[in-house]
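All remarks here apply to the structure that follows.
Every protein chain but one is kept in place in this view of the complex.
What follows is chain A.
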């Protein structure tokens, strides 16, 4: 207890009153009696943000648990080993002894066709022998298809649903793979270990492995992948077993995948995904908090008189603040709890939203940790935001009880405000760090948000200033009144520009980014760029394929030879030396991967010289050119030697130069380019590129290929584009779903702002009406005011979004930025109309109620 002494005597005369702490709660409760509904309206702004946060985090928890529980289905087996070059005889023998049961798989991409419909498409062909899958359900309709498939000797195939749909086929039809036709015995809905989205990207045709050779597709250069699925006897520690054979596998370039490893990877990928999405949810929460701050500001203005009385009666500034802090915190708690309940319900639909992406079936239960975290986060951040206006209560002067016009007390700068701003920023940065575990991203997110809020606030201020400065005094009364509403005291211009602007920003950015991603691909399909790639062409087929292309009156735009090889050593150091010597930081994949190499003496249009020179030969030395990032990751320098194993024959090379490669172009690009005159006699295959004008020609060419050169595959860029579009659609649906919460919060803030300011509006409009304004004039004034606000907010948001996506295009995707106007115009229009609609709807009281009624109830 503090005591104060008089100047003349040293005995204590004044003691700070010993107020019972419970009194603050009682006062908070009593004082809220008249305004509980409105207080709740303030806090409702955070409901959706917290709901989004709780939903996505609950879903994340449930997904992680489901992945854990169903981890065996992720792989469909206990262990898989895969490779793409034949291992030694001894190893092959060894591979056949692992585990209790095993399934062998050979897979490669190839054109497949349906003779009945004439449909043709590039697909992944998988030849299987064995009882895969060991875990999980292979969803095939009819289910009997699986038995038919496993019975050896029958030419039956199981085909992914996506492919059947695309080819217009169904079970019972036959599918042609290379030289052979197979009866389609079943439609594959789901394969263990594969998200449904995978079958959109690379739909699969499963055939019995016994027919693989007869298809005639396994030729030199074909990109064949081999795999064993193993089942172990129950209780085996597979990870421990794999450790004992790792060295042997690595030496042969065999990749392995265990359930534990797959679980870890899948779990992490989805944890990342849900955590990024929770940032989107957080934006909704923050937007709600801005709404809270602005509503509380109006509330505080109303409460100043009461605070002044309390202060006159002897309450301290701190006590005044505490009373209203208790009120807002309690309302925040109610809002947060409602949000958590809504969020727990919303998460039930999230599995449908994610749909094709999910690797396992997610069973959704309430995640208490997510609920607690959501309520805690929401409460804390909303109280921080509410504190910004609440702090002013500390400075309310008791002099206001004597003079109503007194204004000096609230205008001063309050250092505590800056502390609260700092805490808010810290909280945002901390939250985003916790979610992403990346400081750079967390700081980027925080700064980005601060900039977005800052820019929108600045635009709101600029609008107010402009309207004031250039007030059109000669305009009609209705216009003048609605413009004046934008800057008169207690206006909500800034909060509405921020809330609506941020919503518009989100929608516009989503639309622009999707366009950006597509244009990155479309770019390469435009003009005279090739849009169809024919690959796996053998030496002896090259002339035939070219003449087939010309028969269709199509150009051969490019023809590239490809030689596959492996890396033996770098500067004499082999994979083994590198692995043993941990001081050498060369990644393992440098030695284990297969290199596809072409040869020429010049660079092509998609390449730029980085350093050194183009590939060349001099005095018998072979100078090769490496792609720059590859060169960097292998920590190489010009003049280093690389020894390649070209299908048995070693070739010593010297790094002669580097290239920057534009990987966005549709053409084969290479990490390593040899000079001409070295690889001409090596076993090789060719890639031919052409441009097809339409789908019919494309199909005709592919039919010709399948008939004459069944092993040659074709990638139709149009189809790739369509696939990418589908995937982007799916992704952006998920993001849009999360962004929806921000947009709804924006609308909620808009709605509640209108309702809150209505009390004050009511009197004015009534006054106007008593003075003779008619209902239509008041309606027009309201509509114009919200129209102006909505339009400006939408334009601000779109401007911000254009800037953001431009930066994204420039620095991340590195594509020219050409936004399409139509969606933006649409966003501006819809946002403006919505603002007017909500504004007018919530002001309907003002229009409908008879003036006298209002005056009486307000008096």
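Here, a residue touches a chain if its C-beta (ideal position, glycine included) is under 8 Å from a C-beta of that chain, and two chains touch if they have at least 3 such contacts; residues count from 1.
Assume contacts and distances are computed from a predicted model.
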item	value
Missing subunit (named according to UniProt) among the choices "Beta-galactosidase trimerisation domain-containing protein", "Cell division protein FtsQ", "ABC transporter ATP-binding protein" or "Spore germination protein KB"	"ABC transporter ATP-binding protein"
Residue among A:96, A:403 or A:550 touching the omitted chain	A:403
Candidates A:217, A:310 or A:692 - the one touching the absent chain	A:310
Those residues of chain A which, in the complete complex, touch the missing chain	2, 4, 6-9, 13-20, 23, 26-27, 30-35, 305-306, 309-319, 397-399, 401-403
